[in-house]
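Apart from one protein chain that is not included, each protein chain of the complex appears where it belongs.
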Amino acid sequence: MAKARQNSLRKKLYTIIFEAETPGGKLFDVVLLILILGSVVVVSLESIVELRRNYLSIFQAFEWSFTILFTLEYVLRIYSTPRPIKYVFSFFGVVDLLSIIPTYLSLFILGSQYLLVVRVLRLLRMARIFKLTHFINEGQVLTNALKASGTKIMVFIGTVLIIVVIIGSVMYIIEGAESGFTSIPTSIYWTIVTLTTVGYGDIAPETPLGQVLASFIMIMGYGIIAVPTGIVTVEMSRSARKSAASRVCPNCHQEGHPVDANYCFNCGYKLPS
Amino acid sequence: MAKARQNSLRKKLYTIIFEAETPGGKLFDVVLLILILGSVVVVSLESIVELRRNYLSIFQAFEWSFTILFTLEYVLRIYSTPRPIKYVFSFFGVVDLLSIIPTYLSLFILGSQYLLVVRVLRLLRMARIFKLTHFINEGQVLTNALKASGTKIMVFIGTVLIIVVIIGSVMYIIEGAESGFTSIPTSIYWTIVTLTTVGYGDIAPETPLGQVLASFIMIMGYGIIAVPTGIVTVEMSRSARKSAASRVCPNCHQEGHPVDANYCFNCGYKLPS
Amino acid sequence: MAKARQNSLRKKLYTIIFEAETPGGKLFDVVLLILILGSVVVVSLESIVELRRNYLSIFQAFEWSFTILFTLEYVLRIYSTPRPIKYVFSFFGVVDLLSIIPTYLSLFILGSQYLLVVRVLRLLRMARIFKLTHFINEGQVLTNALKASGTKIMVFIGTVLIIVVIIGSVMYIIEGAESGFTSIPTSIYWTIVTLTTVGYGDIAPETPLGQVLASFIMIMGYGIIAVPTGIVTVEMSRSARKSAASRVCPNCHQEGHPVDANYCFNCGYKLPS
Partner (left out) sequence: MAKARQNSLRKKLYTIIFEAETPGGKLFDVVLLILILGSVVVVSLESIVELRRNYLSIFQAFEWSFTILFTLEYVLRIYSTPRPIKYVFSFFGVVDLLSIIPTYLSLFILGSQYLLVVRVLRLLRMARIFKLTHFINEGQVLTNALKASGTKIMVFIGTVLIIVVIIGSVMYIIEGAESGFTSIPTSIYWTIVTLTTVGYGDIAPETPLGQVLASFIMIMGYGIIAVPTGIVTVEMSRSARKSAASRVCPNCHQEGHPVDANYCFNCGYKLPS
């Protein structure tokens, strides 16, 4: 009898915590969203020296409140889910744990509380509140396009890394330590900064030969930056076309029928719905 | 009788102010174009310290002249339009009001006159003078392409924001306040500056580990910058293809007939013109 | 008799100067190529202070030699061409004139000799030496693609300019003169530097609010930079497809036949070669 009541409590908790269909579940999610955003803002503000100096105790009070609430939530999640082990080792289970550990850790290691920003990852779960399944689908399409072009991108990054090591070393030999090219690793860092067109300017070539080589790298970077864009664009347009070409005539194999077509536009065969 | 004359005046004003077909309407628009450009230039020049010091009274004379003219125009627009309420709350109605308020406001709040640059938005109306309906259509195509990829872009920006918060905090922990990473918000700002390949260099990593992470972010930024480009390109090419595919055979539903085709290229059916 | 000889000389000169088929014409073009490159290099080197101080007379000797040779060439071109007026007002005629004027002008106006770099435009004519008609065609394709997207690009640039004026003014109000945002024109300059992801860092926002707005601009710049890329890519792929689709069946209007096709792949009609 007690067990049955306990089971029903568990089920109710599960509905509230893990689902968003009931009013209770929706309220829970909205409160959680506010708490997560609030806690990330508090951690960010705490890192500003002037604020930390004056309001340290307030920040710590907030931090511990958030952490205790999130710890409670974590425990309730483990309690209410029918498969606790699976939850603990799932992506969100790990993120939930990482969202509370740093506060406890900050008792021993100074500054570790800034790791709390990992809580921002919990926002990914919020897609559900706004019924953002549409969003998740779009994200899926983007991810698929990136995955499909994964090998090409790895070949590309590998080539870029080899180019960057060689050019970085040549720039180190040409420029020397006076211009800020103090070592090969620093030169490689500069080459990446230049090739990606970021261009901080903390290190910049000063010798004429160094500037000529830098100009060459930049113009080359023009072409190189075009490659990932080309890869992703082609992959996206392919996946867009694929979903458009999903309806194929079983009679003549003509592809590309609109979603609401009744007959094959090529041979007139009745399409299966 | 007086009312009839008043009505005819109203109609005449409406033709001049809101249309550009008659010589009077065209002249009005050209004069307005010059006034708008002139007033934006005056506001911009006034902000330069040396000029303001020497020619303040001239600037103020110009500013008040422009404002009085635009106020008069605003009143006439309300008077002549058959639906004043609709105009006042339309996009251009609001812009017209915002274009005159700051001058009056500058009597009370110093510096608010710089908000007058909002007048530049009134130029959007000028498309009409040059019969730029073609331009407006092109703008429509661009806007449609952006709208169609709206969800994808929001997913993309959401993901970028989450990445930026996490990487910004990690960089804050690695670099510390000595290199300019004075707080988590500043670090997040730096991460956005880097990921978008803007790279001011006002803040730049100095520790080896920070430079390694920065290099990683930049190469990742390579791929990330490719995503919006891919999205927009695919969307544009789709909308371009759609307008090319607008002529459909009523007999066999074959799409993609050229604009000057007479017969369906698939089944020979006579196409409606 | 003298006139006939003169005409034959003129014709011979025309062949050498304006054509590149004969050995004489080819030699002329190669010598000209070397002279142009040499003169641009001399002008560039002269601008370096240390070199100018020590070798001024040598530079001037070179410059006058080049100018006299190019003047001679210009006179011979006018003399030998059958339509001198047309040549003088053609693109290359104007460039040829502009390539010699600055040296004479430098007698009166100091520093005007640096305008001689306009000579680099004469290199465009050199395409002919290397039989680069293929290159010229490719250039044509690029130019066509840019022309076809001309209206879209103008709409885009107009929109960007309006955005830039408004954001620049808001940044001026937010940041004020302390951070380098000394006037609205300077702020507009900064906004362009940021939106195009150039990011010099000579001016950078320092107030938190300014940095938030800057971050917003940069992420917006992400999307904005995608637009011209999208426009050009779609236009290029269209012109590439057009040239592939140039063979149309006269019987069924099916497009897209390969260049070496004999029969229409849709209706079997014999294609005209």
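Order as written gives the chain letters A, B and C; numbering starts at 1 within each chain.
The rule we apply is simple: contacts are C-beta pairs under 8 Å (C-beta built on N, C-alpha and C of every residue); 3 or more make two chains touch, one makes a residue touch a chain.
All figures in this text were calculated on a predicted structure; none of them were measured in a lab.
Q: Please pick, from C:I34, C:V75, C:I157 or C:A177, the residue that touches the omitted chain in the full complex.
A: That would be C:I157, which touches the missing chain.
Q: May I ask you to list the residues on chain B that touch the chain which is not drawn?
A: Missing-chain contacts on chain B: residues 197-201, 229, 233.
Q: Residues on chain A that touch the omitted chain in the whole complex?
A: 151-152, 154-156, 159, 162, 165-166, 168-169, 172-173, 177, 182-185, 188, 194, 197-201, 204, 208, 211-212, 214-215, 218-219, 221-223, 225-227, 229-231, 233-234, 237-238, 252-255, 266
Q: If the hidden chain were put back, which residues of chain C would touch it?
A: 40, 43-45, 47-49, 111, 114-115, 117-118, 120-121, 123-124, 134-135, 138-139, 141-142, 145-146, 153, 157, 160, 185-186, 188-189, 192-193, 196-202, 225, 228-229, 231-233, 235-237, 240, 258, 261, 263, 265-266, 268
Keep in mind that, in the parts below, only the chains that are shown with their structure count from here on.
Q: Considering chain A as a copy of chain B, what rotation angle in degrees (nearest 5) results from a C-alpha superposition of the former onto the latter?
A: Resulting rotation angle: about 90 degrees.
Q: Tell me whether chain B and chain C, two copies of the same sequence, contact each other through the same residue numbers or different ones, using over half shared as the line for same.
A: Since fewer than half of the residue numbers are used by both chains, the interface counts as different.
Q: If you average the CA atoms of chain A and of chain C, how far apart do the two points sit, in angstrom?
A: Spacing between the chain centres: roughly 41 Å.
Q: Quick check: how many Å separate the C-alpha centres of chain B and chain C?
A: 29
Q: Listing for chain A: what residues touch at least two other chains?
A: Correct list: 197-201, 229, 233.
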